[in-house]
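What you see is the complex with one protein chain gone and the rest in place.
The block that comes next holds subunit A.
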């Protein structure tokens, strides 16, 4: 029997779900307020973000905050579209959702390495 990709997809979905539950609301509220918080000294904000992204641990943290939610949300969307009876070839949907999440993750890792 062919091995299923589901355990990998589910692990990433689970990790993303946990991350979003523990820091999702705080992160969203923080970036919503960011332009006003940074208004008095935007350059210092740029420097603070730069300091975070210059450190390997900071890069890893930001990578996790992008990659895990990508896999989490696209896994849910993949299964929800099935629940909504969207008729599309399974392979195509898998390519779009998991392939898309992989591609966007790679792009994010590349940007982080550029900094």
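Assume a residue touches a chain if its C-beta (ideal position, glycine included) is under 8 Å from a C-beta of that chain, and two chains touch if they have at least 3 such contacts; residues count from 1.
Note that in this section contacts and distances are computed from a predicted model.
Hidden from the displayed complex is a chain whose UniProt protein name, among "ABC transporter substrate-binding protein", "Anti-sigma regulatory factor (Ser/Thr protein kinase)", "Sulfurtransferase" or "Fumarate reductase subunit C", is "Fumarate reductase subunit C". When the full complex is taken into account, the listed residue touching the unshown chain is A:26, out of A:26, A:56 or A:89.
Listed for subunit A, the residues touching the missing chain in the whole complex are 17-18, 20-35, 37-38, 40-46, 48-50, 53, 62, 65-66, 69-70, 72-74, 76-77, 79-80, 83-85, 104, 107-108, 111-112, 114-115.
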